[in-house]
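Accompanying notes for the structure given below.
Of the protein chains in this complex, all but one are displayed in their positions.
Labels run A and B following the written order; every chain starts at residue 1.
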Amino acid sequence: MKKIIKYVIIDILRNKIVVAYTIFLLLLSFSIFNLEDNNAKGLLSLLNIVLIIVPLVSILFAAIYVYNSAEFLELLVSQPLKRKTIWLSIFAGLAFSLALAFFIGVGIPVMLYEFSATGITMLIVGLFLTVIFVAIALLATVQTRDKAKGIGVTILLWLYFSLLFDGLVLFLLFQFADYPMEKIMIGISAFNPIDLSRILVLLKMDVSALMGYTGAVFNDFFGKTYGMIIAVFVLALWIALPAWISARKFNRKDL
Amino acid sequence: MIIANNINKQFGKLKALDNVSVTCNKGECIALIGPNGSGKTTFIKCILGMVVCNSGFITVNGKNILHEWQYRADIGYMPQIGRYPDNMTIGQVLDMMKDIRNKKNTAIDEDLIKKFELDKLLDKRMRTLSGGTRQKVSAALAFLFNPAVLILDEPTAGLDPVAAEILKDKIIAEKANGKLILITSHILSELDDLVTQVIYMQEGKLIFHKSIGDLRADTGQEKLSKAIASVMLKTGNEKNN
Partner (left out) sequence: MKGVIIILCSCCFQASAFNIHVGSLQQFKTITAAVAAATTGDTIIVDKGIYFEKNLVINKQLVLKGINHPVLDGEKKYEIISIKSDNVTIDGFLLQHTGVSSITDFAAIKIYDRRYVTIINNIINDAFFGIYSQQGINCLIQNNILTANAIEEQQSGNGIHCWRSDSMRIIANTISGHRDGIYFEFVTNSVIWRNNSFKNMRYGLHFMFSNDDAYISNVFENNGAGVSVMFSHSVKMFNNYFKENWGDAAYGLLLKEINDSYIENNRFEKNTMAIYAEGANRIHIEKNVFKGNGWALKIQASCMDIQLIKNNFIGNSFDVGTNGSLVLNTFNNNYWDKYEGYDLNHDNLGDVPYRPVSLYSMIIEQNPPAMILFHSFITSLMDKTEKVIPSLTPENLKDEHPLMKSLPL
């Protein structure tokens, strides 16, 4: 398994898009920290970017890579290797490379400018999002054979997680405006890793006070150790579940 | 060596393999022949475990291949289109395969690498290579580990005549070494001096599996291409009647 991961990583790290992505993040982070007079505010601006761009790049790049590697996957499958090993190696290689790009692009500036609990939370959350969206991309690609269709699906998935889901939440909130929705919202946030990540970081920032009663309810939950453990567990589940399902599907897939 | 028993495979409505049973033995060089979409590639993929058949079973060296993967250590496979990670060099691809197979005890057969002069291109990135060169890499990889079974899917397509000749010679040499070789090809003329048996498939069905001698005797044709053509004509006539 290690061997394949190694070669996948070697391949991806040479990829121009990954290099460009790293440089883009690096420039963006540095310019944000230099433009904002206040580092905490810079972190907030960076958060918005992390929540939109990181999932988009992760899901798209992973999907395109898998589609472009279709023949390579065939070659690997014809070798004396377990299919699960191959698939998880591809996943691990993609996840590691993109996480590394994120860590260099955002992690280094954050460590230089805002090495605080909030900054570290944002880094961890960004790494989680990277891996989660690679896993989701793998699930999408294993389901759809056609490349164009598959990439369309991944873009739709990204749109769903970063926009449509929140629209649905808003709709629900107004539909059930007469009911206390705060506690239910904690549960609902578990269904979208982007929302969960955003809330985790916001609660670490002092803007959480702005969130009023809702913020207090969330703080009450996620502020405690068990709440934090549950949050991390949910994020881990967002990695494990798509990765596991996609590996199972790949195991039975006709190439 | 390879026994396929009543293999069925369906893709949606399309019946890709319809009750195919074949027995292939050591030291044979078998040509898989049939029109486009006759199920040749699907059959090969079934043997390689890339496609899981709906019913029936395949054994390689007496072992059922369902849910197995180690048996593929005995198989060298050359795909129709070989594509490799864009940013890897030829050297890295070879190293990776050696790494994966990790066979220290068996000698590595770098014969083709030398003959195709791939050792001079080790630092070339895969995405910069022509289709022909990639085919050469695929061929070299298939033979690299001295496998007991060689499965070659359209091996000469895209190769220049010189390279095709090198490959043919290699196939003949390996046949002499007692290996089982499965070839699919459209270009029947080049199979003439290679194959010992012919499997003819059409619309997912196995039409016949004969030794080349029998085929020549039955059809009265010396050339494989002519022999096959007369078979096709015959089956066509039977259908019409």
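Some observations on this one:
Convention: a residue touches a chain if its C-beta (ideal position, glycine included) is under 8 Å from a C-beta of that chain, and two chains touch if they have at least 3 such contacts.
Treat the numbers as computed from the prediction; the structure is a model and nothing was measured.
Shown chains touched by the hidden chain across the complete assembly: A.
Only one of A:L173, A:V232 or A:L255 touches the absent chain when the whole complex is considered: A:L173. Here the missing chain is touched by one residue of A:E71, A:E182 or A:D254, and it is A:E182. Considering the full assembly, A:L163 is the residue among A:M1, A:L112, A:L163 or A:A236 that touches the omitted chain. Within the complete assembly, A:M211 is the residue of A:A70, A:M211 or A:L241 that touches the hidden chain.
Counting the whole complex, the residues of chain A in touch with the unshown chain are 38, 41, 44, 47-48, 51-52, 162-163, 166-167, 169-170, 173-174, 177, 181-182, 185, 189, 195, 198-199, 202, 206-207, 209-216, 218.
Keep in mind that, in the parts below, only the chains that are shown with their structure count from here on.
Look at where the CA atoms of chain A average out and do the same for chain B: the two points lie 42 Å apart. The part of chain B that touches chain A in the complex is made up of residues 11, 45, 48-52, 69-73, 75, 77, 79, 81-88, 92, 96-97, 99-101, 138, 141. If you check the complex, the residues on chain A that touch chain B are 3-4, 7-8, 10-12, 14-15, 68-72, 74-83, 252, 254-255.
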